[in-house]
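The structure appears below as structure tokens.
What you see is the complex with one protein chain gone and the rest in place.
Presenting chain A:
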Amino acid sequence: MLIYEISRKGRRAFAQAPAAAPSSDSLPRRFRRQRPPQLPEVSELETVRHYTRLSQKNFGIDTNFYPLGSCTMKYNPRGANRAAMLPQFLERHPLAPEETGQGVMACIHELQGELAELTGMRAVSLSVMAGAQGEFAGVAMIRAYHDARGDTGREEILVPDAAHGTNPATATMCGYKVREIPTGADGDVDMEAFKAAVGPQTAGIMLTNPSTVGVFERRIEEIAATVHEAGGLLYYDGANLNAILGKARPGDMGFDVIHLNLHKTFSTPHGGGGPGAGAVGVNERLLPYLPVPRVAEEAGRYRWLTEADCPETIGRLCTFNGNTGILLRAYAYLRMLGREGATRVAEYSTLNANYLMTRLREAGFTVAYPQRRASHEFIVSLKGEAKELGANVMDFAKRLLDLGYHAPTTYFPTLVPEALLIEPTETESKRELDGFVEAMVRIREEAREDIDSLKGAPYRLPVRRLDDVKAARELNLRWEA
């Protein structure tokens, strides 16, 4: 239901109305509208009820456990929101002169430095709006590096088969061919296939570490040496940084360029709750190509670096200066954590994942890589349940929603059949984790007793099971009354 559908002519909501009618006298006549805008006309109570009901349909981290693998759906602390919403930040115009923006620029400068330090990179640019754009910026910098050296014969980017789909998409967008590297039985990159694939045609490799199968890539130093020896560069997908925050640094592993999802690791609102921020970091050799604008400090004054300062930059990826409100939240979050707190993020997110993995395994579920310690996430394969009980990943996922748990990531990575990728994050208590195990066991019982009933889930949500096949085949994005 849209608010326009309850609109009745002449109704007013006084709490939302301005105290005095604003005047448009100062606007030139040609910019003034000829007719009043078509706004919904609703009473105050109708407005309150409408938006309260909508908010009750939200299924989010503020209401429920949200173990969506690879997405790091951790609690977004209210303190970070409060700091970022100080009126001096909120009311600042992005085109206001630098002299009046020294405060916000100091925060952004400090955040650039802290992220560079945490990841072992030389410099960081925060003007990237989301993770996928961060990937694009990263690979565009790899291309700029090779091009600047006249090394134009490199046309391949290596991507493990377990990678996020955005990795091969990014390489393709940057004009590279994608060469897929298989994953070995232990979850690490298949070294034999990897070494056979590296050569003078290799522009670089895109790796996530810990990987998307939830384990730490143990031979990363050997991989880095091999790629560098062939003249290629290493790109670090920061999706899983949460597991190693303050413990290990991509720069020390040999990565040349990284992207970070501030909306994952640094706890800014995520998943419908706010825009993202996909910071990128580089080592010395990619420094000239970093996107602008960035903040520089000279003798205690802050100023924006632009194309004039960085002539070889790959350019701008957004208007203005990035998602400043999000950057400020990440900044406040990091300042609240401090160095020790950042380390605890890695410790507790890994502890929670390993506890949950062990409990689920003891409860009879199949873990994809039981011989490995989990990073901050792990995979359960429901292949056995699908075969013996006819209950597949989608059935479990839908029923979990009924029981008050957001479903883990389903059917990804695709190399594990009937995969549930589960990431509890560090902000959940043991009680929540135990509740999730009980829910999984209960769903398996329900599958044994009455599979048809399970196939009908969810029962307690605003909508029942959606026809996603029809939605994909007959895409319709236009709302009609």
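By definition in this document, a residue touches a chain if its C-beta (ideal position, glycine included) is under 8 Å from a C-beta of that chain, and two chains touch if they have at least 3 such contacts; residues count from 1.
Basically, contacts and distances are computed from a predicted model.
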- prompt: Between "Nitrogenase iron-molybdenum cofactor biosynthesis protein NifE", "LppX_LprAFG lipoprotein", "Pyridine nucleotide-disulfide oxidoreductase" or "Glycine cleavage system H protein", which matches the UniProt record of the unshown chain?
  reply: "Glycine cleavage system H protein"
Message: One chain is left out of this view; which of A:Leu95, A:Ala185 or A:Ala472 touches it in the full complex?
response: A:Ala472
Message: Among A:Thr306, A:Thr414 or A:Ser453, which one touches the chain that has been omitted from the display?
response: A:Thr414
- line: chain A residues touching the chain left out here are 165, 387, 410-412, 414, 417, 468-469, 472-473
